[in-house]
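The other protein chains are all here in position, but one chain of the complex has been omitted.
And now, chain A:
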Amino acid sequence: MTVTAMLPGGQGGARATLRRNFWRGVGRVLRRKPSRIAGVAIIALFALMAVFGPMLYPAHLPRDDNALYAAPSLAHPFGTDFEGTDVLALVVTGARYVILTGLATAIITVAVGTALGLLAGFHRGRWDTVLMRITDLQLTIPGLPLLLVLSTVWKFEGPLEMGLVLGLLGWGGIARAVRSQTLSLRERGFIEAARGLGLPTRHIIVRELLPGMAPYIAMNMLIAVTGAIYAQVGLFFLGVLPFDSNNWGVMLNLAVFGGGALTSAAALPYLLAPLLAILLLTLGIVLVVDAMDEIFNPRLREE
């Protein structure tokens, strides 16, 4: 931040130059490995599915009463489900719930974890003790059993509710990691200087400490999305969450327990389609995290 202030020319122009350089750097990093481009493409595809997917199909997906568990064909690339609905349509329209839940979880996980980690690490002392004991307590709560119990009293009607619960159950790890980073950064010279200049704590935390950890937090956020997807799909698969025929977890559940996908091949495409979607989305996230690592870590950019 201090470097920016010392740059010649207007502050806005300098920022624009930095932004241009940053995106050029991003482009270079992505081009270096085609897999990273693929990762971005996959995430873009799922984002498009989440935003526009449900608009591509009627509110109630059409069924073919005479094609229950139909084999893959041009008309139905992943076959049909137990009532003759196109499985691809189910995956596409179901992406919104899964991705929204993933994002909500990630945002809550990162927001709560980062805030508590920064406060605990920067203030140390009693703040640190209290916040870290709360974090320890959160880390000891067994997530899955708690969710199973919660599902008996709470119907989790929407993705945001689901995301809220998963997020509140998942911030402990990030809080601990951010605290460690903060403890290290707060001893650096630029923080000492900021303190010496009498800058307020809020400024130091938000404008000095946080930008240094932003890459780390962003990567954690993406990883939290994958965790949230696994968790919610798992819960739907176990059948403890409300039924929604295009939810990927519900599809897995019905393919295995209703269609016998693990015993006969008829319902296998119905099982594989949501699995493939989860796999692709996770792969996309992993590839983008790989690119982000290089973008934000100058030592990896030396070649």
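The rule is short, and it goes like this: contacts are C-beta pairs under 8 Å (C-beta built on N, C-alpha and C of every residue); 3 or more make two chains touch, one makes a residue touch a chain; residues count from 1.
Everything that follows uses one rule, which is that contacts and distances are computed from a predicted model.
Undergrad: Of the options "ABC-2 type transport system permease protein", "ABC transporter substrate-binding protein", "Insulinase family protein" or "NADH-quinone oxidoreductase subunit N", which is the UniProt protein name for the chain that has been left out of view?
TA: Hidden chain identified via UniProt as "ABC transporter substrate-binding protein".
Undergrad: Quick one: say which of A:Leu148, A:Ala218 or A:Val286 touches the chain that got left out.
TA: Result: among the candidates, A:Leu148 touches the missing chain.
Undergrad: Any idea which of A:Ile107, A:Ile134 or A:Ala266 touches the chain not displayed?
TA: A:Ala266
Undergrad: Over the whole complex, note the residues of chain A touching the chain we left out.
TA: 60, 63, 65, 68-69, 82-83, 148, 151-152, 155, 230, 233-234, 237, 239-243, 245, 253-254, 256-260, 262-267
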